[in-house]
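All remarks here apply to the structure that follows.
The other protein chains are all here in position, but one chain of the complex has been omitted.
By written order: A, B and C. Residues from 1 in each chain.
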Amino acid sequence: MSKIVAFIGLGNMGGGMAVNLIKAGFQVNAFDLMEANLKTAADAGCTPMTCSKEAVKNADFIVSMLPNGAIVESVYIDGDALLDVIPDTALILDCSTIAPANSRRVGAEAEKRGLNFVDAPVSGGVAAAAAGTLAFMVGGTEANFETSKEVLDAMGANIFRAGDVGAGQVAKICNNMLLAIHMSGTAEALQLGMDNGLDPKVLSEIMLKSSGCNWSLEKYNPVPGVMDGVPSSNDYQGGFMVDLMLKDLGLAQEAATASKSSIPMGASARNLFNLHKNSGSGGSGSKDNGGKDFSSIQQLYSRD
Amino acid sequence: MSKIVAFIGLGNMGGGMAVNLIKAGFQVNAFDLMEANLKTAADAGCTPMTCSKEAVKNADFIVSMLPNGAIVESVYIDGDALLDVIPDTALILDCSTIAPANSRRVGAEAEKRGLNFVDAPVSGGVAAAAAGTLAFMVGGTEANFETSKEVLDAMGANIFRAGDVGAGQVAKICNNMLLAIHMSGTAEALQLGMDNGLDPKVLSEIMLKSSGCNWSLEKYNPVPGVMDGVPSSNDYQGGFMVDLMLKDLGLAQEAATASKSSIPMGASARNLFNLHKNSGSGGSGSKDNGGKDFSSIQQLYSRD
Amino acid sequence: MSKIVAFIGLGNMGGGMAVNLIKAGFQVNAFDLMEANLKTAADAGCTPMTCSKEAVKNADFIVSMLPNGAIVESVYIDGDALLDVIPDTALILDCSTIAPANSRRVGAEAEKRGLNFVDAPVSGGVAAAAAGTLAFMVGGTEANFETSKEVLDAMGANIFRAGDVGAGQVAKICNNMLLAIHMSGTAEALQLGMDNGLDPKVLSEIMLKSSGCNWSLEKYNPVPGVMDGVPSSNDYQGGFMVDLMLKDLGLAQEAATASKSSIPMGASARNLFNLHKNSGSGGSGSKDNGGKDFSSIQQLYSRD
Partner (left out) sequence: MSKIVAFIGLGNMGGGMAVNLIKAGFQVNAFDLMEANLKTAADAGCTPMTCSKEAVKNADFIVSMLPNGAIVESVYIDGDALLDVIPDTALILDCSTIAPANSRRVGAEAEKRGLNFVDAPVSGGVAAAAAGTLAFMVGGTEANFETSKEVLDAMGANIFRAGDVGAGQVAKICNNMLLAIHMSGTAEALQLGMDNGLDPKVLSEIMLKSSGCNWSLEKYNPVPGVMDGVPSSNDYQGGFMVDLMLKDLGLAQEAATASKSSIPMGASARNLFNLHKNSGSGGSGSKDNGGKDFSSIQQLYSRD
């Protein structure tokens, strides 16, 4: 008999993830506050539920994919707490990207009730969610991590254990902050080269084989025309939105303030992406660049 | 019969480079203002010359490796200009790391006299100079670039043409600025992770397989104990000195000011390395961290 | 008959403030979780109460001075909420420095119960609290602001209305962020001058009469020996601690993230103060500079 996954939150990301669970043979009891999302999930083979409490009733796994920490806390622990009705044989996997402090609070409340919890934020966007090639950074006990892989393997290609509860969030925050730093650094270095007469293709090739090499330069060159099939060569459409990068940089900032850490480069990156967000030229009727791919930070440096 | 290379500037880098030319079968007419450097070069098979003018007389190639732009200009074009006595059949390769504007000035003066000139700054330190595995970023005409390879192949492993005269310097500046950015970003991300309870080895492994991946993380992890055989695991000895990175970041800053480019991340990096240079704990009798490897920027972030 | 002020939180700041209320003729019903603080207040003429609920019972005003937003929320609205027992004729003044969002949450809960609330964070340190010369930045209705002045005039010299509930916190955050920016900017400009051979006294006099003039330069010169009677001339003792400035810069960062504002200079200042906090030379057995006056940021720039 199929194992049951209760899936809560079926937006762009969650919807794709749930489908991959169906494909892997799980029974997916799905719930979302938006009727349309629920309908799409049902069409794809999920069993639509009328509320989250009903969804988790007989579940072996609970997977949640929610927009922010306040909502995650409100679903699991506030008021009519979902944690109060989850069976103690189940494993809870919260795949939302939220502050480590929020994950730890939910994890501690789960533990009080004898429940198993891991945070498992994802890396990779909507396309990877649909393709089942997400990366998961997991925080939880070694045992819960092992158990979680049964579900995560169905949705992702790389599953890492970062440490105890909350560590998944920390790993994701650190990685994405570093990504923002080398993406803006790459844009800045390429622009400095162009401003001094270099061809961005030639400069990119040189740096790729030198100590300036990094993921942004290798997979995701931000200058239009240098690389095919990346957002920069498609008017910065698709990919990973500026607004989502700003969310992650905000979480990095929040974590750094709490742990009294210095993040001068990460803070610079947040402000550059934020200045970029607000400097939209309004060509498409909007001044807001938040919906563009994050490699569009190149436009902040450019004079054209 | 062997081709003749006039080699001017036989310090830590130039000395090693000259030896590789000898090994490759060139006759090396060597000159350095310091007697000791000249002696070492002679012992290695170079022909010591009494002045730079004598050295270049019958040379097929002139290679210079000098500390800064003022000295390069003074040797080639000021007063008793070396350019006035270099044979017009020779190719001049200036391997010094200097401002693009200095290279262009020397290049223009060479052109006036019908001489061939390329700038060819190197990447890789003293060890790579000795091993003959340097990278060269060359600025000059396509024809001069082709000619230059006969000499550069003997001293390096990667030879790039970045564009016309001065472009080699621009490429090096851009690459090293980007390196400084992702090195300090990597140090910052790893420290943020550690401050929030993560093991730097685990976090490094996760980011290496994710979008945070970059050369600093892959080849040169700045946290002691994470990687073997790198400066961070040897008390930040050896490698690429903070003072040299600061020189390159100063050149990047100078180029950006001249081209009216914005380099917020590069400027942050320069200031962080400079604050680090001046925050030495004085353990070894000095407050100056400038002689440590540049991955020691990790110590600026650390609280220990 | 004297009006009654319930005073909650009698630490270094609150203790001094309560004494000034006594001097102005108020009856002060005092409460603090620490016995010692309560004893000191009682010795100064306050009436010690056994709990906060008892303190507020017949109060005309409630003044709270608490360390952070979580504590303020927990006192007023969580669990056994103080708001449930405060008389609706009273005015609540929360003088704690907390996030505007926290103030607004408490203000909204007060309003639900028909209670009057203002946030009134202070500027000026322990000495100003004792001297009754604090500045108050008040958020609340015009009517509540007028009422608040009866109490605030007894404790402060400058009382400003910044806007509605929460606006007092916003004003304080903005002011202190700007203070941090021009203090570090002043330290940096003076160091740049000294590094280029200028006498900091002479440079300070010139900038005081020029467009570089600012409060830090005028009242609080950060270079030892330039000005008498300021912390820089007293080994950076006394004044406004680095740790407190970091708290305010953390709140500014939190507010900016929430309102999606760009604060590149404020973020730089936070990171510089944080790097400074962690770069203590350990002379006094501690590596932590957090207890020094914030003008000690000069030491981060200095090479001595």
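By definition in this document, a contact is a pair of C-beta atoms (placed from the backbone, for glycine too) under 8 Å apart; a residue touches a chain by one contact, two chains touch by 3 or more.
In this text, all values refer to a predicted model and were calculated from it rather than measured experimentally.
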| task | Sort through C:Ser123, C:Asn144 or C:Asn274 and give me the one touching the missing partner chain. | result | C:Ser123
| query | Looking at B:Met177, B:Met241, B:Ile263 or B:Ile297, which residue reaches the missing chain? | reply | B:Ile263
| said: Out of C:Asn37, C:Asn175, C:Asn221 or C:Asn274, which residue would touch the omitted chain in the full complex? | reply: C:Asn175
| message | Touch as defined at the start, partner being the missing chain; which of C:Ser148, C:Ser232 or C:Ser262 qualifies? | response | C:Ser262
| note | Touch assignment to the omitted chain, from A:Ser74, A:Ser233, A:Ser259 or A:Asn278, lands on A:Asn278
| field | Hidden partner chain, residues of chain A it touches | value | 264, 268, 275, 278-279, 281-282, 287, 300-304
| remark: Residues of chain C touching the missing chain are 100, 123, 135, 137, 158, 160-164, 166-167, 170-171, 173-179, 181-182, 184-186, 188-193, 195-199, 202-203, 205-207, 209-217, 219, 252, 255-256, 259-266, 268-269, 272, 300-301
| task | Extract the touching residues of chain B with respect to the undisplayed chain. | result | 246, 250, 253-254, 257, 260-264, 267-268, 270-272, 274-275, 277-278
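Basically, only the chains that are shown with their structure count from here on.
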| Can you give the rotation angle that fits chain A onto its twin chain C by Cα atoms, in degrees and rounded to the nearest 5? | 180
| note | One chain pair leads in contact pairs, namely A-B
| message | I'd like the Å distance between the centres of chain B and chain C, where a centre is the mean of that chain's Cα atoms. | response | 50
| task | Provide the C-alpha centroid distance between chain A and chain C, rounded to the nearest whole angstrom. | result | 37
| message | For chain C, give me the residues that contact two or more of the other chains. | response | 264, 268, 275, 278
